[in-house]
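All protein chains but one are shown in place.
And then chain A:
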Amino acid sequence: MATEILMPALSPTMEEGTLAKWLVKEGDSVQSGDILAEIETDKATMEFEAVDDGVIGHILVPEGTENVPVNTAIATLLEDGEEAGAAPAPAATPVASAPAQAAAPAAPTEIVSQADLTPDWPEGTPMKQQTVREALRDAMAEEMRGDENVYLMGEEVAEYQGAYKVSQGLLDEFGSKRVIDTPITEHGFAGIAVGAAFGGLKPVVEFMTFNFAMQAIDQIINSAAKTLYMSGGQMGAPMVFRGPNGAAARVGAQHSQDYAAWYAQIPGLKVVMPYSAADAKGLLKSAIRDPNPVIFLENEILYGRSFDVPAMEDFTIPFGKAKIWREGTDVTLVSFGIGMQYALEAAEKLEEDGISAEVIDLRTLRPIDYDTVLKSVMKTNRCVTVEEGWPVGSIGNHLAATIMQKAFDYLDAPVLNCTGNDVPMPYAANLEKLALVTTNDVIVAVKEVTYR
């Protein structure tokens, strides 16, 4: 039976084209792979090959014809032995021009009315003082004891005991199979770790600092974050990328960037940025157990800081649950990571001026606990966000937009964002201070929104 040869789509965007030249004539025998015609698309002139063997019956569209729509019958192809006069077969199945698409369903609603204000640990739990550094180490050690498939890899994590001594003692306890020094190859070892996660392990990848993870960001985003979706749920990357993030002190532009807003933008990643030691521990344990890729942003300046940590076995903190550090009535300060230091200091000083600030630590930036923030803003009617990163496309920008959408009628002043200044980090001590967000910036912003 004769079949129709259709005007082909030869590029992702082609809708019509010019049939520039026929290279066969009626009655010619053709084999699959032979060039039938030259076709001009919007981009180039391309050769169009036969996909079936047969004899050219009728040429339906003469050469030189312009604007031939894709899928128009341009010739008939006869099977060997068939007469050229044979009627062409009925037009091939009309092309399923994509069935009408309903509007995209709304995102499953993330904002519920009830904020989770339950305490992170039972009242009366004994506490011990610990640095953030020790808390992180303990979290890794506990999870490695509990799951054979958890391992740590990164530069200087094993014999050197960690560039910032976070992995102190882990090599001794777990051996070189599970605590692995890598060469200085961020892109490569991040990719190997993602592959290992596909293969069933639970890697913890330490970046010496997140500045160097830019070398690896393709593997983090394109391979780790997107594979679960692209595989229709078949496989993903249960793993943690962790290390110090943000400005240390006097190390200049290439070593002083806060990546919170970058990673928080990526669906498929979870993003954690703890402030206290208890949160560092509880959240890192949750991160290691989480079946998704988690970006865990630490801070070099906070490593040595001590906090109360609950002395209890298997203490974890869930993602998406902010922590209210101080209750207040006049303004809501929202921050995370080292920004909390400025928010808390500002709240203390503001109290002396008779301004009562509520201070919220987001703790995780993906998911974000919008409920706790909104509930607070509905109470205080004012909000200032605090973060170390740059102002354009900041977490604060996103919160301001969300608060405007969900609590517009409650606002008595615009939401202000305190951020680092929009400059590469300078080296000079005085300039560096000017570039960073400060406690005073927060105080000034609060006075602005409270009209004092």
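Criterion: a contact is a pair of C-beta atoms (placed from the backbone, for glycine too) under 8 Å apart; a residue touches a chain by one contact, two chains touch by 3 or more; residues count from 1.
Here is the rule we use: contacts and distances are computed from a predicted model.
The listed choices are "Putative phosphonates utilization ATP-binding protein PhnK", "ABC transporter permease", "Pyruvate dehydrogenase E1 component subunit alpha" or "4Fe-4S ferredoxin"; the UniProt protein name belonging to the chain that is not shown reads "Pyruvate dehydrogenase E1 component subunit alpha".
Of the candidate positions A:Thr76, A:Gln130, A:Gln161 or A:Thr227, contact with the hidden chain is made by A:Thr227. Of A:Pro105, A:Gly124 or A:Gly354, it is A:Pro105 that touches the chain left out of the display.
Note that of A:Ser29, A:Asn67, A:Thr185 or A:Gln254, the residue touching the chain absent from this view is A:Thr185.
Take chain A: the residues that touch the chain left off the picture are 6, 8-12, 14, 32-33, 35, 41, 43-47, 51, 70-71, 92-93, 95-99, 101-102, 104-105, 107-108, 149, 151, 177, 182-183, 185, 187-201, 218-219, 222-223, 227-236, 238, 267-268, 270, 289-292.
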